[in-house]
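Heads up, one of the protein chains got dropped from this complex, but the rest are sitting where they should.
Just so it is clear, A and B label the chains in written order, and each chain counts residues from 1 on its own.
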Amino acid sequence: MRRVLIRLAWFLGSLLLASFLIFAATNALPGDIANFLLGTNARPEEVTALRERLGLNRPFLVRYLEWLGGVVVGDFGTSQITGRPVTEMILPRLEVSAWLVGLATIGSLLIALPVGAYAALRRRHLDGVAVSAVSQFGLAVPSFWAGIWLVVLFAVQLRWFPAGGYVSYWDSVGEWALHLVLPVGALSIVQASVISRYVRSAVIDVLHTDYFRTARAIGWSRIGALWRHGLRNISISLLTVIGLQVTTLLVGAIIIEQVFAIPGLGSRLLLAVTQRDLVIVQGIVLVLVWAVLLINFLVDVAYQFLDPRLKRAAA
Amino acid sequence: MSFLEVDDLTVRFGDTVAVDHVGFAVEDTGRLGIIGASGSGKSVTSLAIAGLLSETARVTGSIRLDGQELVGLREREYRELRGSKLSMIFQEPMTALDPTMRVGRQIAEVIALHERRSGKRLTVEAELARVGIRDPQRVGESFPHQLSGGQRQRALIAMAIINRPGLVICDEPTTALDVLVQKQILGLLDEVLTDRAALFVSHDLAVVREVCRHIIVMEHGRIVEQGDVDDVIATPEHEYTARLVAAARGTL
Partner (left out) sequence: MRGSSLWAGAFLIGLVALTAGVALFWTPFDPTANGPLRLAPPGWPHLLGTDAFGSDVLSRLMAGAKVVLLVGVLSVVGAAVVGVPVGIAAAMLPRAWGEIPARLSDILYGFPALLLAILFAAALGGSTWTAVMAIGIATIPAFVRIARAGTLEVLSQPYVEAAQLAGLGPLAIARRHVLPNIAPLVWVQASVSFGIAILSEAGLSYLGLGSGPDSPTWGRMLREAQDHLFSTPILALWPGLAVAFATLGFNLLGDGLRDVLDPRLRERA
């Protein structure tokens, strides 16, 4: 339990630090919002008045603590451009991005586990080497490029799926699924090439273990022994890899939202950047970074409980 | 006809010959000790009989178990034999068990795999008791790391004999254990192997003498000497055997 508490303390500390860095980056740097809103021809007293109204002339630390205090109770402030509460804007888009990232995680595992295991079992044969080579190439492909080609193939040529856009799950499950196939596919394929390489080397390790040999000796086939005993042992460390890859996946999702015109956090963030709507920018970046930290924390804690050898120490 | 007949068995890994024209036979309640240093081909021989060599190995010759030819046997049929008709006990009881699965489930798996019904908890506990585990319920519910080396090796022995196989191959079954436990496990093996054929692979003459009367000595993939264990120790004919005996003198 003590170990978990220490991790919790580090986690909370990193949330705090991340929030400070984000606020500092958007506020301490030049490019004042008041100047931007009023344009370059504004008279100095107008700028001063606006700064007063937006609360920009108070000390940095005070503004940071006020912002953080709001965030903690779910109030991300008010947009400087639209005048609407940022929280209201973030929530529906968070759902869209969460679908994207969550489904892509599942999709990448569904691809990576069999592909990685195949590449490991057939590593001394031409087909296994070919699978490894393809995943090596996949590592180098930007997910948005994969997305573009999925559009060319399945939306432009075959017309199986829409080329972009989004329909809410709550409006129509069928349409929702149709619109998500290509973006989730693009993210999954690229992500799977990272994970399948990891699965391959983990499976090769399993093939050399004594417990794998025991499983074979009691009558399991190689696939059966992998499924029954290998997967359990791999999954613990695989979880760590997935946790680390969440960052990559989030970044990929931001860009993929742009490719497919999906109204998620990423596309709203980019709009806010072009409008210099700093309150929205810092709000969304905070949500994304905290999500990464939260997932890594959960993976870390889950790790303590999933591995029976660590369980005793953690409990 | 003997229960296990190995004839002209040769195993190659690429250009390397790991086992070189080896032949021996074991009766249905007989025991054979295979002695040799690491790299002598004794473990490869036992893995070849179990059909567990890696796919890079090329096996020629003949292995007959209860009249059935095993060399070239289809993997699907081989799988049916492993764990039911022939079984293995390995060296490292810590790593030979799946660290993430409770021991009882691993034992139940051996039954389920071959009877197409799930191994009942009671059966598992009875089997654990059979191999001298005093607290079968707790041991069955434990993960491998929660048990002592002796308990783990007993659990592995239970897995090996649970389907009453005709042949048990013990590959250095006591090497990783400390001396006292080693003695107990050898006693247990002597008991559970009485009504079946057994191969006993070890580098340790003293250990093999505890359970086997007949031994063969391997070096560089070949059988260099065979016979009654006491005769071999008393009058080793091959100079490699002589060195083995000399090295083991303190413990014999």
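Note that a contact is a pair of C-beta atoms (placed from the backbone, for glycine too) under 8 Å apart; a residue touches a chain by one contact, two chains touch by 3 or more.
Because the structure is a prediction, the values reported are computed rather than measured.
Engineer: I'd like the shown chains that the missing chain touches, ordered by label.
Structural biologist: A
Engineer: In the complete assembly, which of A:Val141, A:Ile236 or A:Val299 touches the absent chain?
Structural biologist: A:Val141
Engineer: Among A:Leu61, A:Ile106 or A:Val156, which one is in touch with the chain left out?
Structural biologist: In the complete complex, the chain left out is touched by residue A:Val156.
Engineer: Check the options A:Leu50, A:Ile111 or A:Leu250 and report the residue that touches the missing chain.
Structural biologist: Residue touching the absent chain, from the options given: A:Leu250.
Engineer: Taking the full complex into account, what residues of chain A touch the chain not shown?
Structural biologist: Here the touching residues of chain A are 10, 14, 17-18, 21-22, 25-26, 29-31, 123, 136-137, 139-142, 144-145, 148-149, 151-152, 156, 163, 201, 204, 208, 244, 247-248, 250-251, 254-255, 258-259, 269-270, 272-273, 276, 278, 281-282, 285, 288-289, 292-293, 296.
Rule of thumb we're sticking to: only the chains that are shown with their structure count from here on.
Engineer: Roughly how far is chain A from chain B, going centre to centre by Cα mean, in whole Å?
Structural biologist: 50
Engineer: In the complex, go through chain A and note every residue touching chain B.
Structural biologist: On the chain A side, the touching residues are 124, 209-211, 213-221, 228-229, 232-233, 236, 307-309, 312.
Engineer: Quick check on the complex: what are the chain B residues that touch chain A?
Structural biologist: Within the complex, chain B contacts chain A at residues 50, 52, 55-56, 75-76, 79-84, 87-88, 90-92, 95-101, 109-110, 113-114, 143, 145-146, 156, 159.
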